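In this view, the complex is presented without one of its protein chains, the others remaining in place.
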Amino acid sequence: MTEIQGKFNPESALLLDVRDLTIQYVTDNGTVHAVENLNLQLGRGETLGVVGETGAGKTTTALGIMRLIPSPPGVVRAGEILFEGEDLLKKSEPEMRAIRGGKIAMIFQDPMTSLNPVMTVDRQIAEMISLHRSVSDSEALTLAGDMLELVGIKRERMHDYPHQFSGGMKQRVVIAIALACDPGLLIADEPTTALDVTIQAQVLELMKKLKQQFNASMILITHDLGIVADICDHVAIMYAGRVVEYAEKRALYSRPLHPYTIGLFNSVPDLDEDREELAVIPGLMPDPMDLPTGCTFHPRCTFAAEECSKKKPDVLEVEPGHFVACPIRAGLGLGKPATGGERK
Amino acid sequence: MNDTPYIRVENLKKYFPTKRGMLHAVDDVSFSIQKGETLGLVGESGCGKSTLGRCLIRLLESTAGGVFLRDEKTGADIDVTKVSAHVMKDLRKKVQIVFQDPYSCLNPRLSVWELIAEPLIVNGVYSGRNAMRARIRELMSTVGLAERLENSYPHELDGGRRQRIGIARSLALNPEFIVLDEPVSALDVCIQAQILNLLNELQREFHYTYVFISHNLSVVKHVSDRIAVMYLGRIVELSDYKELFVKPLHPYTQALLSAIPVAKLDVKKDRIILEGDVPSPIEPPECCRFAGRCRYRQETCLKTTPDLKEISDGHFVACHFTNDLKPTV
Partner (left out) sequence: MNNAIAAADRGYTGRKRRGTLAQVLFRLRKSPLAMFGLIFIVCLTFVAIFADVLAPYPYQKQNLVHSFETPTKQFLLGTDEFGRDILSRLIYGARISLQVGIIAVGIALIVGGMLGAVAGYYGGWTDNAIMRVMDVLLSIPQTLLAIAIAAALGPGLFNLMIAVGISAVPNYARIVRGSVLSIREMEFVEAARAVGSSDLRIILKHIIPNSMAPIIVQSTLGVASAILNAAGLSFIGLGIQPPYPEWGAMLSGGRQYIRDYAHLTLYPGLAIMLTILALNFLGDGLRDALDPKLKR
């Protein structure tokens, strides 16, 4: 996968460069290949969408970047995570603690459980601030109030406890905590999955606005291609621990190449179109302890040729910045759409 | 369309007592469903759609109103909410439900075989072991479960397969009417598509009548013939599925539709971002439930509750100003 490095973006503009990251979970029943040879690049101010199904390794990747993989059973086997040019995997634990929350912040899926129920929200934000900045307690609390106003919560509610807020408001508080120390990189793991559509729209709007305001980069982990279309610049599609397609959003949505990406698009019911039958990807996600040989997607793939079961597919750059881990589809060229795969 | 509806829901209410007063989960809801039709029920969490679904098949006792089910043979209407426990036991064979969470709706101690056999045993449908075996095999192949899985336990299977077990259980007694309570919400998109296709095929083959409950509008649109939008225990709009998406009339429906993320580029739409959260359903004031978040709010909206009125053929809306909405905010 060496072709990717340094091609689509000058090295200096990269904020995050993950190279050949391999993470495994070693359990009594076998080894889970959660992430394999993962390469991701993220420029300053960019938003990268990481899309995949349950078990694709999205969350593991995020935790890997934060160095929060629970160990045991998790083991980072190989790779580099270059953040601002420095390898996070070589940092000591105290150095990492300064980076977590300070330079890289994370938003988790469930706002109900990521806040401490016995602490008022302003205290929770202030705690984050005083951990990373040398400010007095009262200053930190004032800043916490500012942050709450920024995410659209009135200052007079700053002394409330999490249970006094609704789900959407709680996620706003979580965002306020994440942004409190002005991090360069924000990792959001399914930030709106637990929310209703109208609330999701509010929160996404807010995240878009704040990302600009703070000039932060963001990795947005999601399973919803609609959200990606809304706010991301680049998209990485993950399947069974590997990135199968990586491209600029426009290229990916207009010319999806990897058979899995196409299948993913076709599985979503379309609002503008009446289809009696949804085109489905046959079969199930493979067991991460017992991945198929060669291309992990080949047992479910309609394009699979004999070589797919034998050789790990190379990652090919089919057009500048558009990488796909499927020699067969890449060989077909961009002109020919996959059956049923062309989107308007 | 047939004139006599298969199911007629009249002024159905379900209140739950809480410490702070009555929680109006379902508040005066009326609609009807034709035989073989799919009615989609959409709304956000807490709008009462699941409660309504459970009242329809009497998993919950309703507070007031009725659910009339037409008996095919006699042509008489039976009020599901009021029949005796004895009659209800018979009715259970006709009305079934598929639950949202395929992880918690299956008893972890029972094997796939035992899970599918349960409805048959409980209702004493098959006396002979062989007849039952044949029926279970048949059900498993209908929902697409391999025979070798019959001795597996739910925790060994993925979400899609578990949901297939749930569907097989609900089909076991040859029902006429199935409430699908968010059957695909807990599943990944690819599996979701497989299950949606299965439900579609089953309906085509066995002419089931579905109520499909979901918060996902794209999914609801895909499966439904008509769609009812719920907000705070009331139906605010009910219409043919196409018309609802082309010509949404209620301000809430409009906001809901505009909030759906679409997996396409360059779909420029005016996103209506609703202010605030859904208000509490406990002792709601006598006014339009949506008034607090509505852009078109008028004096009247804060005083009287709008009824569900038929605006055009088969298109019902509960809004005072359906035809002349003027932004006030």
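Each chain carries a letter (A and B) given by its place in the written order, and its residues are counted from 1.
Just so it is clear, contacts are C-beta pairs under 8 Å (C-beta built on N, C-alpha and C of every residue); 3 or more make two chains touch, one makes a residue touch a chain.
Predicted, not measured: the structure shown is a model, and the values here were computed from it.
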item: Touching the absent chain when the full complex is considered, from B:Ser32, B:Asn123, B:Ser258 or B:Ser280; value: B:Asn123
item: Contact residue for the chain not shown (choose from B:Lys13, B:Arg92 or B:Lys247); value: B:Arg92
item: Where the unshown chain meets subunit B, residue by residue; value: 57, 59, 89, 92-93, 96-97, 99-101, 104-110, 118-119, 122-123, 146, 148-149, 152, 155-159, 166, 169-170, 172-173
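We take it that only the chains that are shown with their structure count from here on.
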item: Gap in Å, rounded to a whole number, between the CA centres of subunit B and subunit A; value: 33
item: Partner subunit A, residues of subunit B touching it in the complex; value: 44-45, 158-160, 188-194, 196-197, 200, 215, 217-219, 221-222, 242, 245, 255-256, 258-265, 267, 271, 273-274, 277-278
item: Complex interface listing, subunit A residues touching subunit B; value: 53-54, 166, 168-169, 196-202, 204-205, 223-230, 249-250, 253-254, 263-271, 274-281, 284-285, 343-344
